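One protein chain omitted, others in place.
Per-chain residue numbering starts at 1, and chain names A, B, C, D and E are given in the order in which the chains are listed.
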Amino acid sequence: VVAGLERRSRLLSQDEKIRVAYHEMGHAILSLAFGDTETVHKVTIVPRGVAALGYTFRRPTEDRYLMNRRELERKITVLLGGRAAEALFFDDISTGAADDLDKATEIARAMVTRYGMSDFLGPITFERESTPLLGSHMPIKNADYSESTARTIDSEVKRLVEQALQAARSILTQYREIVDRGAKSLVDLETLDEQQLKVLWNQRSKRASLEAISGV
Amino acid sequence: VVAGLERRSRLLSQDEKIRVAYHEMGHAILSLAFGDTETVHKVTIVPRGVAALGYTFRRPTEDRYLMNRRELERKITVLLGGRAAEALFFDDISTGAADDLDKATEIARAMVTRYGMSDFLGPITFERESTPLLGSHMPIKNADYSESTARTIDSEVKRLVEQALQAARSILTQYREIVDRGAKSLVDLETLDEQQLKVLWNQRSKRASLEAISGV
Amino acid sequence: VVAGLERRSRLLSQDEKIRVAYHEMGHAILSLAFGDTETVHKVTIVPRGVAALGYTFRRPTEDRYLMNRRELERKITVLLGGRAAEALFFDDISTGAADDLDKATEIARAMVTRYGMSDFLGPITFERESTPLLGSHMPIKNADYSESTARTIDSEVKRLVEQALQAARSILTQYREIVDRGAKSLVDLETLDEQQLKVLWNQRSKRASLEAISGV
Amino acid sequence: VVAGLERRSRLLSQDEKIRVAYHEMGHAILSLAFGDTETVHKVTIVPRGVAALGYTFRRPTEDRYLMNRRELERKITVLLGGRAAEALFFDDISTGAADDLDKATEIARAMVTRYGMSDFLGPITFERESTPLLGSHMPIKNADYSESTARTIDSEVKRLVEQALQAARSILTQYREIVDRGAKSLVDLETLDEQQLKVLWNQRSKRASLEAISGV
Amino acid sequence: VVAGLERRSRLLSQDEKIRVAYHEMGHAILSLAFGDTETVHKVTIVPRGVAALGYTFRRPTEDRYLMNRRELERKITVLLGGRAAEALFFDDISTGAADDLDKATEIARAMVTRYGMSDFLGPITFERESTPLLGSHMPIKNADYSESTARTIDSEVKRLVEQALQAARSILTQYREIVDRGAKSLVDLETLDEQQLKVLWNQRSKRASLEAISGV
Partner (left out) sequence: VVAGLERRSRLLSQDEKIRVAYHEMGHAILSLAFGDTETVHKVTIVPRGVAALGYTFRRPTEDRYLMNRRELERKITVLLGGRAAEALFFDDISTGAADDLDKATEIARAMVTRYGMSDFLGPITFERESTPLLGSHMPIKNADYSESTARTIDSEVKRLVEQALQAARSILTQYREIVDRGAKSLVDLETLDEQQLKVLWNQRSKRASLEAISGV
């Protein structure tokens, strides 16, 4: 999802459409590269309500009881695909990735503080407790851990997110041609369905495919 | 108890069933190894309501007035048995241990801050006081101790939990065969009762038993 | 916008008029130098209500869905144009830039903490959460990150704002003559419209224009 | 007082009775060693309501206007007598000392922050003010002193409590035989009255008595 | 303004009158030295209500839209004139300067955190946001910046205030004779009007005047 600074009831400019198309193809191609061919079934740059400029539809992988560390890392990587695509094709980044970064940070933080998935911090949970005041109005987070621990948490979250961005960059570079082709179709057609995405994905060069075997 | 990311009213997938079975056997075998043969009387992977994917039933040892340091350390070890089993048999860890980690952290923290069981910190209690505001809505925890003390508390809690995980790992490695066999039965039968657990436990090799004598 | 210490229903003194005129021309010339000839369509030193001593009217660039890093940096630079002009022509700075500094700081902070635009901090969002209490009365910002991270955020914000001030200074120095001429007209006429601004801008010396090519 | 983890309306197990008996004799013998023969007039391991597993009755020394430093140090030492006795006779410590540690910490903290009894910190009072909000619901403690001072307060409190535990240990070691004999009577009789305590105390060996002269 | 510890409805003692007179002349002479001859039009040591022991009347320079850095520095210097005069003539300082110090600190803090007038901190605003809770009862100031930045802010505020005190001291030393003469008249007459102040100021020695040219 690309979320802009402010959203008013008007159409995207052509420049914005192009950027959004590459951003969404970033998400989509990473999902496809991770073998989630079934789950990505629609990509669109038709703004949806006030909240999103484009959207990559996935069948909810969240509808599961358990996720393991590798799956969570890939989830972060897919989320950073939009930012990585913008950096790759426009040589500058935009405000449109704000919501993606938020979600990626939240997952990385949960891995570190709730799921015990940082080897540095160990199988411990760290919470600055959040309790609603007067119903659900005010979450208060209290200092249950030291500044020293807070520093380690921050650096572990950073490490997870930066590794994911690095992975997103390297996969999109590998499939650069497909991203480019997909984004151009998306600008023209505004929406790509499951069948069109499969056709696109199957056009990737043998070379890229082979390299992908040793992928992330 | 294995708790998942989100719980909806549907059945576990086969993959999830297998993981939950190993997770629960991790808890059960550690209890048995600590000689709690009487207290573990049922293990199941039938989800219970919204809160748990599996369950290891123990006769409540909490129904006691006093617990000593060694008992608390073992309690933490049993809690980390699910995480240790997942790491041992799946080479990856999942979100399913979140509640276990929470409880283990809470006990370790109480040992350090309430029961004076850390030699580093001494026979002192440390509390950032929690007082209900307007009834019981908002616990406020205030800084009654220094950042320096907070750092020592954090590292003592970490030490206790990591030692327990290390113990869990080494005991489950020792009884690896039994965990494997038990988990497989659990996938088939969904529930093992006291009698079935005793039969399973008695099948452990002589070798493992002997080694257990110098156990944790 | 120049905002003063206190605003009462009286006229500006001649000295104040002159300072405000240079301040506003600082904003206007930076906009023009960045090629926003269309968007700056009026500059005035007629106080508007209680909130502003002068005003540079721009067609809202905010009416967009996305902004990229370079555009945000230029926005900060234009905001600091008033402060830069005062320093250049009066050899002292005034309280009149307070609102500009506030906005510039806010944008730089958002770039660093919300849009992932600091290479140092990475594609992470940092928020000390702000949640309304009892409706929208009290935003509480809690410590979601360490003092160490807070320090890096501060220094990244500082870097962005200081680079922008440096850019503003160097561009205004280049167009010093035009700023001077424009400010003098503004003191006389109180308002310059789009046509007058274009005429002014076209009077800039060839030399300045050429140098501007390698500009910011 | 020995306070357990959770208290339900059932009897203590034999193991728990024994531990509680030694714990209470730890308190009682320290009181007697400090010459408070009159004030300790009953020791019991009959649980009292929900709050206590055993009890050492003392005539209230608190019914005084003034207490000096030495008296407060001895008060802390007596409070730690239960913990010291458990460590001495069971080679492990239990959750039963939690309330004693709380009280000991509170007195040591008051000596340091309210009564100016730490030579390091000087004749100054240190308070993070506690004021009731909306009646008496929420005490807020604010930072009236620096982290550096908080660190010194913590280490002074630790020093006082650890010295007291050391004293408790050394006195109980000296009267080990009496503690043992008293605890055994207590398990049998459940309660010792003033007369029985005097008889017990007078049975202490000459050797121990003589050594006690150079006691704490 | 000299504000005392407590004010009751009684007359000042002779000693207090003398101190207040020197204090007020400190303010007045600094205003005059900065060329504000018009604005200081009355000095008095007749207590005004409960709030002030003496008063130096100035025509409000605050009735302006803009103030520059130099003007703010001088404002701080005049505020510290009372403290400087007490130190110079009594060799001790009193509680009477509390309100002056408060105002001086507030202005220096605003220069640093709101007006971007510290070269160290740059053209940035720093606020620990203050938002009313439940109307206007409770301002909450949150940590929007790091301890490291807080330290720099403190040292910049200190620098500004200490430089101003140094300036106040050196100017009053220069006009020592005039301050002395003025304070003595003030004790006798209780109030000096604009005409009397001009006469006093014109009596300053040639030497002092000449030196003043290279003044602050």
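As a convention for this text, contacts are C-beta pairs under 8 Å (C-beta built on N, C-alpha and C of every residue); 3 or more make two chains touch, one makes a residue touch a chain.
Worth saying up front: this structure is predicted, and the values here are computed from it rather than measured.
J.: Which of E:H27, E:R83 or E:R204 sits in contact with the chain that's absent?
T.: Of these options, the touching residue for the absent chain is E:R83.
J.: Where the complex has a chain not shown, which of E:T39, E:T105 or E:T191 is the residue touching it?
T.: Within the whole complex, the residue contacting the unshown chain is E:T105.
J.: Quick one: say which of E:M111, E:I124 or E:V157 touches the chain that got left out.
T.: E:V157
J.: To test your reading of the contact rule: which positions on chain E touch the chain that is missing from view?
T.: 2, 4-8, 12-13, 16, 19-20, 53, 80, 83, 90, 92-98, 101-102, 104-105, 108, 128, 133-134, 137-141, 143, 147, 150-151, 153-154, 157-158, 161-162, 165
J.: Which chain D residues touch the hidden chain?
T.: 62-70, 72, 114-117, 121-125, 129, 131-134, 138, 140, 142-149
Quick note on the criterion: only the chains that are shown with their structure count from here on.
J.: From the mean C-alpha coordinate of chain C to that of chain E, what's the distance rounded to whole Å?
T.: 33
J.: State, to the nearest whole Å, the distance from the C-alpha centre of chain A to the C-alpha centre of chain E.
T.: Using C-alpha averages as centres, the distance is 58 Å.
J.: Need the CA-centroid distance for the pair chain C / chain D, whole Å please.
T.: Each chain's C-alpha centroid was found; their separation is 66 Å.
J.: What are the residue numbers in chain B that touch two or more other chains?
T.: Residue numbers touching two or more other chains: 133-134, 138, 140, 143, 147.
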